[in-house]
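All protein chains but one are shown at their positions in the complex.
Each chain gets a letter, A and B, in the order it is written, and its residues are counted from 1.
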Amino acid sequence: MTTAFPSAPAAGRASAGPWRTAARVLGRNRGAMASLAVLVLVGVACLLAPVYARDVAQTDPFTSNVAGTVMLDGRQLDIMQPNDNPLHLGLSPIGPTWRMAAYPLGADSQGRDVAARLLYGGRNSLLIAFSAAALCILLAAGVGIVAGYAGGVVDAVLSRMMDIMWAVPVYLFAISLSIVTVTQGLRIGPFTVASDNLLIPICIIALVYVPYAARPVRGRVMALRRSEFVTAARGLGVPGHRIVLRDILPNVTGTLVVLAPLMTALALMAESALSFLSIGVQAPAASWGTIIQDGEGLIYTRPMVAVAPGLAIIVVVLALNILGDGLRDALDVRDGDRGRG
Amino acid sequence: MAMAVLRRLGQTLFVLFGISVLVFLVFFATPGADPTARIAGRNASPQTIARVRVEYGFDRPLPVQYVRMMEKLFVTRDLTSYVNRGELVVPEVFQAAPVTVSLVTGAALIWVLASVAMGTLAAALRGTWVDRGLMMLGLVGISIPVFWLGQVANLLTQSRYHDSWLFSWVPGLGYVPFTQDPLGWFRALVIPWVTLAVLFVGIYSRVLRADLVAVRGEDFMRTARAKGLSPARVLLFHGLRTSMMTFVSLFGLDFAQLVGGGALLTEVVFGLQGVGRLTYQALGNLDLPLIMATVMYSAVFVVIANAVVDMLYLLLDPRVRDGRA
């Protein structure tokens, strides 16, 4: 269990101005810079979703429109087109028209504009991914530092807890939590979180990846604790919290920063998987995973509904991974890249 | 050493106990999860409901129910489903296991071979466009959601190009038992194998390349090169052997997680009735006995694999033992 990051404590260095050096190295990394540009571009496009829906396509991506029609090249077309067969079996939504103003990527099974949903879905997917990654790293830093610095019983208890969480495959763990909370929402003392609140997937994804992110932090902290400057500080009687704040925390920041894009990528994948299993973002809201799920029933007739959000996920995750690589090289922190299927 | 093994065993049992209690409590804390009315059937009379409650022991205190369930699961092995009345869950899990094992073993074979080839090649041609291209390919593989890849694979092989020479051999979705038709088994699983393997080819080839590059600088490698061995030989025989340590431990954990149900997305997309899909269905149905059986099965696999890998490390690498003290 503790072997996933055997090389974690390999690097240790706190020279002057490491951040500036790192920024310069990163700036020269064309791949990383391009990825950053792609991420910004996707983010801006998703933020502009309401503009597209309201002003360009003039459609509400959250309202079913099965009985509606659309004007295309001067012809009035049903959005849900009856299949042309003698038994009148089944209907198909309109396919991609490639016109910006009228269903460029076609409609889903409820007659909604896939392009508009893609943009709105991206907002949710990215929001969840970034928030979950941030929360996860925060929690992991806490757990990792406490376990690594305190050692002994505290470390044993925390590590066993991480073991329990890690023993269940990540997706199964997330699914179990989601099914429970999606049914009823979450009630913790006076706080009630509705079942369609985005906080639920955010917290679940953050939680399930804590063991994954905490492990390298703990390893790094353990290595630091035995390092000369910490030993010296302790010998001088510096209180524990001062050591953690002044000596340990700055030195694990590099590990955390490198983890950030990778965790975001993992969180995005986890979100899409949960939503794909319809236990992530709840209808009528969209995320890339829910759109793929909507598209599953149309995969043979209207593949674009599922293909488009999948491509969006790939582009963003790829950009995050390249950025993560660039950050690692720039900050010279080594650990294995690992995801789980 | 024996002490370490024993302690590890105790911890393992403790972890399993913790998971089962967690699953049990979460289930009974879920509103709407009370299975009585579902077992009794549609529009059952209050008397019938009361009868089912007693018959299944839902009127007993939770600890008693927990012990009874564990006893039925592990001792008498006659635990029955809450959803399909009378269906024994233990055989159900053991029927699903071969499907998952078939899927994961085939995929593992593919990803090990492909990633060793890719990783070694990239390390040997470090810095060239082949290296960059292969590593980029690996990164793309890591970035594709497996369920989406499966859907697209289905779209191409089952629908769009199914009538072309390319994919006309692909059978409909579903599993064919090996004992029944080995060729059918193979044909039914090739596409799922490749789909599942893509992610891991990406991860493993990158890890392997990084390790190979790292060990280049080590003393024994320099010695080997100094002895005049060819660079390819050094890389393959000395470098690869050393790097296999990380590789194997990573593999042990991933393989166990997948066999334990982690491959559920692949199973769901390809309609393979494996352990992961079974777990997912059980969760969707809130079928506690089946959830318990599948989760325990999965946890046993993963925890044991973890313990084995850890102990291998203890045995093989004293550095790590000191490192984690």
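Before moving on, here are some points about what is shown:
One rule holds for everything that comes next: a residue touches a chain if its C-beta (ideal position, glycine included) is under 8 Å from a C-beta of that chain, and two chains touch if they have at least 3 such contacts.
The definition used in the following text is that contacts and distances are computed from a predicted model.
Chain not shown in the complex: UniProt lists it as "ABC transporter substrate-binding protein", one of "ABC transporter substrate-binding protein", "Ring-1,2-phenylacetyl-CoA epoxidase subunit PaaA", "Iron-sulfur cluster assembly scaffold protein IscU" or "2Fe-2S ferredoxin".
Residue-wise, the contact with the chain that is not shown comes from A:L91, picked out of A:V56, A:L72, A:L91 or A:V193.
From the set A:V70, A:I179 or A:A330, the residue in touch with the chain omitted from the display is A:I179, counting the whole complex. Take chain A: the residues that touch the chain left off the picture are 62-64, 66-67, 80, 82-92, 109-110, 179, 182-183, 195-196, 276-278, 282-284, 293, 296-301. Residues of chain B in touch with the missing chain: 31-34, 36-49, 51-52, 55, 80, 83-88, 91-92, 95-96, 158, 172-175, 268, 271, 273, 280, 284-287.
The criterion applied here is as follows: only the chains that are shown with their structure count from here on.
With each centre defined as the average position of its C-alpha atoms, the distance from chain A to chain B rounds to 22 Å.
Within the complex, the chain B residues that touch chain A are 11, 14-15, 18-19, 22-23, 26, 29-32, 139-140, 142-148, 151-152, 154-155, 158-159, 196, 199-200, 203, 206-207, 210, 214, 245-246, 249-250, 253-254, 257-258, 260-266, 268, 276, 279-280, 283-284, 286, 291, 295, 298-299, 302-303, 306, 309-310, 313, 320, 323-324. Taken in their complex, chain A has these residues touching chain B: 1-4, 6-7, 9, 160, 163-164, 166-172, 175-176, 179-180, 183-184, 222, 265, 269, 272-273, 276-277, 292, 295-296, 299-300, 303, 306-307, 310, 313-314, 317-318, 321-322, 325, 334, 336-341.
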